[in-house]
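Working notes, beginning with the structure itself.
Shown here: the complex without one of its protein chains, the others still in place.
After this line comes chain A, so read on.
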Amino acid sequence: MPRTSPPAWYRNPAMLGRLAQGLAVGLVVLVLVLLLRNAAANMGSRGLVIDPGFLWTTAPFNIGFSPFINFVRGNGVYWQVFVIGAGNTLLVAAAGIVSATVLGTIIGVMRLSTNLLARRLASAYIETFRNLPLLLQVFFWHFIAILPLLPARKESWILGSAGLVNREGVFLSRISFATPGLAWLALVVAIAAIIVLLRWGRAPERTGREIMTVAIVSFGVVAGLVWFAAPAFDPPRLERMGVAGGFWIPVSLLSLWWALTVSTAAFIAEAVRAGIIAVPKGQREASKALGLSRFQSLRLVEMPQALRIIIPPTISQYLNLFKNSSLAVAVGYDDIVNIWMGATLNQTGQAIIIIAVTMAFFTTVSLLTSFTMNAYNSRVAIKER
């Protein structure tokens, strides 16, 4: 038997592996070094410096919509601009995710309805909104559908003490309480009651009567507390130069939210449909045989099983919606792209820092979202032994 000698280094897979990795890392480092050297040379010749100090300097522009931070022109600084932009992006994305999930589920179930008209309408909806550029949809909703519908400021629609609506957006009344402590207490009781009902009330041995009693009593307590806190509505007032008071929801937020909802719902509907048809037909027939209504069968039998197939594609739709919220720039909503990567970059010229921070923001939120949703997915996934 011939003796086996160790292979030559160029035939040794372990050596070749190390070599390939070394080459790859070296190449990446080389490219990075070249790019950074160019950047240093270019910035030097143009007299540019990377200086994070601009974050604490005053921003010379105004931000229309800043619901969480009080931003005053001439007082606000650039790091606040970033925080406001990021907050506004997250706000429209969160609102869009909730509504797109609801609408997408409805359309997806409609797509499988026994009613032929409902099926056809649902698939027309899906095919329409999946095959049009989102930018076109945003423009359409904002400039063609929503803006011309709304009245000018002078002819605002007054919604009683709730607020008013005009072309600038919706102005809701602010609610103030004579005894704010009681209002906070009401909020705490309400949250506690919801938690109790969801945790305790879902145990199989609870009777409907027990659950109803708890629900009615806690509702009564909350209502009573709110009553004694003496709420007062502070409606927005129409003035010559604008609307004063009230909580403002700009029309750009509404248009963007609606466009994101409608288009993402089309994609979610497809995921919901795929999930439901993957549940064996026997499940539905068995629940029908047990006397469950179509709705009960969907909610209690089919959906819990379908969720396992629905969740993974839906996660990527949530992430798409979050990223697509950057189309805010088309309607002038003050999101991170518009006021940070747009206005701040124009004013300060700190391109490297601003773009790096923006990309870090999108990357962090995307990774966190997919991490959380994957954890949820593994919780509802089939537990195999």
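One rule holds in what follows: a residue touches a chain if its C-beta (ideal position, glycine included) is under 8 Å from a C-beta of that chain, and two chains touch if they have at least 3 such contacts; residues count from 1.
Here is the rule we use: contacts and distances are computed from a predicted model.
> Have a look at "Zinc-finger domain-containing protein", "Amino acid ABC transporter permease", "Isoquinoline 1-oxidoreductase, alpha subunit" or "Lipoprotein" and point out the UniProt protein name belonging to the hidden chain.
Matching "Zinc-finger domain-containing protein", "Amino acid ABC transporter permease", "Isoquinoline 1-oxidoreductase, alpha subunit" or "Lipoprotein" to the record, the invisible chain is "Amino acid ABC transporter permease".
> Return the single residue from A:I69, A:L136 or A:V380 that touches the missing chain.
The single option touching the absent chain is A:L136.
> Provide the residue numbers of chain A that touch the chain removed from this figure.
17, 20-22, 24-25, 28, 35-36, 38-39, 41-43, 45, 113-118, 121, 127-128, 130-136, 139-140, 143-144, 294, 319, 323-324, 326-327, 329-330, 337, 341, 345, 351-352, 355, 358-359, 362-363, 366-367
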